[in-house]
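Only one protein chain is missing from this complex, and each of the others stays in its spot.
And now, chain A:
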Amino acid sequence: MDIESARKFYSQMLLIRRFEEKCIELYSSRKIRGFLHLYIGEEAIAVGVMHALSAEDAVISTYREHGHALARGISAKSIMAEMYGKVEGCAGGRGGSMHLFDAKRRFYGGNAIVGGGLPLAVGMALADKMMKRDRVTVCLFGDGAVAEGEFHESLNLASLWQLPVLFICENNYYAMGTALEFSESEVNLSKKAAGYRINSFQVDGMDVTQVAESAKNAVEDIRSGKGPVFLECLTYRFRPHSMFDAELYRKKTEVNAWKDKGPLVTFKKTLEDKGLWSKIKAQEIEDEITKTIDDAVTFAENGTLEPISDLEKFVYSPEEAQ
């Protein structure tokens, strides 16, 4: 690993971590509202996967997507403004935390219906295949989605039609408050995908280099016409499901054990072992991120509230397009 990649991986993961820590603070002070689903603990997946994509590729995400959006290059400013419900937000304040969108970065949204994004990814990829475009659609979802019918319908279609989709299952072992063992007859989720004759792999989702490497290989295979790929990234959510979760369903000891294997601590250790830690200048990164987040909050605070007269805008396309 070169210093540049090391620095990028670390700083992107840290940006997501610090951004969300700021979100907790802002939520507690009621600056942002609605649901807030935190990604803390899972940062390596977003960073590793987005690293493997080109600007032409498309991303379909879930309601736990701040990390995906930041790693895809959507600015902290426009995400924070979205959380504030301001016009300058990446969805103009219409979506909030669960529905970040950015056409320029081909980010087709946080979808807050579990499993609801998978059929969309199939269709996006179908369009690319029909038009013979060299693009990949990445679809991220959690282990909870695996229980939904749309998961099975979509994997079947993607495999049957050999579509250029990269399925990323972020298995954090809990569908909200239900542990995987109480949801699934087969807890090895990559086996389910393999049942649809999709090339499937289990990946250590706490290890950013492993995720990046696996995603890179997957994207190459997909581009070379080998059909869809399924990566099950094993991870853990350090925070509650949302801000309303009392976490009655899991033990503190379990959470702490996972924190010891967290993506930032393990990556720091890897860099230390390779003698790269001192070279990435971690304090400099920390300072840059503090400034990025402060700027994002200021930007969001100073953002514009959309006039109520615009309320019914965007229900349909403008008249001239019809």
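What we mean here is this: a residue touches a chain if its C-beta (ideal position, glycine included) is under 8 Å from a C-beta of that chain, and two chains touch if they have at least 3 such contacts; residues count from 1.
Everything that follows uses one rule, which is that contacts and distances are computed from a predicted model.
Q: Under which of the names "L-aspartate oxidase", "Carbohydrate ABC transporter membrane protein 1, CUT1 family", "Alpha-ketoacid dehydrogenase subunit beta" or "NAD(P)/FAD-dependent oxidoreductase" is the non-displayed chain listed in UniProt?
A: Answer from the UniProt record of the missing subunit chain: "Alpha-ketoacid dehydrogenase subunit beta".
Q: Which of A:Asn156, A:Gln202 or A:Thr266 sits in contact with the chain that's absent?
A: Touching the chain that is not displayed is residue A:Asn156.
Q: Out of A:Ala58, A:Ile168 or A:Val211, which touches the unshown chain?
A: The one listed residue touching the chain not shown is A:Ala58.
Q: Just to verify: which one of A:Gly41, A:Gly95, A:Gly205 or A:Gly303 makes contact with the chain not shown?
A: A:Gly95
Q: Determine which one of A:Ile3, A:Ile113 or A:Val265 touches the chain that has been left out.
A: Answering carefully, the residue with contact to the hidden chain is A:Ile113.
Q: Could you please point out the chain A residues that touch the chain left off the display?
A: 58, 60, 89-95, 99, 101-103, 108-109, 111, 113, 116, 118-128, 130-131, 137, 149-150, 153-154, 156-157, 160, 313-317, 321-322
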